[in-house]
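For this view, one protein chain was removed and the others were kept in their places.
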Amino acid sequence: MKVILDLCVVPLGTDLSLSKYVAACHEIIEAAGLKNTLHANGTNIEGEYDAVFRAVKKCHEKVHEMGAPRIHTIIKMGTRIDKNQAMEDKIKSVEDQLKGV
Amino acid sequence: MKVILDLCVVPLGTDLSLSKYVAACHEIIEAAGLKNTLHANGTNIEGEYDAVFRAVKKCHEKVHEMGAPRIHTIIKMGTRIDKNQAMEDKIKSVEDQLKGV
Amino acid sequence: MKVILDLCVVPLGTDLSLSKYVAACHEIIEAAGLKNTLHANGTNIEGEYDAVFRAVKKCHEKVHEMGAPRIHTIIKMGTRIDKNQAMEDKIKSVEDQLKGV
Partner (left out) sequence: MKVILDLCVVPLGTDLSLSKYVAACHEIIEAAGLKNTLHANGTNIEGEYDAVFRAVKKCHEKVHEMGAPRIHTIIKMGTRIDKNQAMEDKIKSVEDQLKGV
């Protein structure tokens, strides 16, 4: 089952700058070979469900290891069986609408 | 790794009444032996990460089988290593604050 | 426009116990006269859009005043024009499905 998801991992009980935790998660997602794009409020990931959620688990383990006693994560996940759609297709569809294509 | 999460599975491309899909997911979560509570905007679940995400995957598979071509799911997930906390502890902490305990 | 939403306000840069912040938000929501129910991962609220988002803004202002330098909030919001539905109707629909009603 292929999923497209938006992952946002928020460590609590740390200093306020969260970028080092986001960077550590980014490295885990890259090492897992998952297609991904960073944006201002999370990371978009495309891949097989099992591989994606193994990576998400590693992100939590890593962020705890780095010193965060508590983590709050938000995931938005899409699956569809009517067609195969990539992350860039979703953006292109909207851009085509805006151009009146 | 124990997680407390809020799961909200939204089928797209179906009729507007989503309750039969939510009920099917509820049965999957129950069959997995996961502690859970239904609320007006999702289902709270407490359990081991791997067991929880096996159940979430089954929910997507089942809702697609029931005819939904597309699914949009939202998950809020908490983990903590500073203490062991159950779902009911989270609610009780707030209620104690409100009572001035 | 009536909305049913799930509000989860997460203060960052504070101590790990978040219950006093959740309790403060609860009091704001109550004072606004909004129907609400606390659950393990947030607060479900039902009301008019403008009144609800005035209360959400007050929650952020209050939690900052209480000392949180940064806040991360998650909102799931539903609106519908096909029928008037209350929060308790959503739960009852699922329970009826589970009972085979």
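The letters A, B and C name the chains in turn, as written, and every chain counts its residues from 1.
Just so it is clear, contacts are C-beta pairs under 8 Å (C-beta built on N, C-alpha and C of every residue); 3 or more make two chains touch, one makes a residue touch a chain.
In this text the structure is predicted, and so the values were computed from the model without any measurement.
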Requested in this report: Can you list, in ascending order, the chain B residues touching the missing chain?
Outcome: 10, 12-13, 15-16, 18, 69-70, 72, 74
Query raised in the report: Can you list where chain C touches the absent chain?
Result: 1, 13, 49-50, 53, 57, 60-61, 64, 69-82
Query raised in the report: Can you list where chain A touches the absent chain?
Result: 4-6, 8, 16-17, 19-20, 22-23, 26-27, 37-42, 44, 74, 76, 78, 80, 82, 87-88, 90-91, 93-98
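FYI, only the chains that are shown with their structure count from here on.
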Report summary line: Taking shared numbers over all numbers used, above half giving same and below half different, the chain B and chain C interface sides are same
**Report entry** Between chain B and chain A, distance of the C-alpha-averaged centres to the nearest whole Å
**Finding:** 19
Query raised in the report: Which integer distance in Å separates the CA centroid of chain B from that of chain C?
Result: 17
Query raised in the report: For chain A, what residues touch not just one other chain but two or more?
Result: 13, 69-70, 72, 74
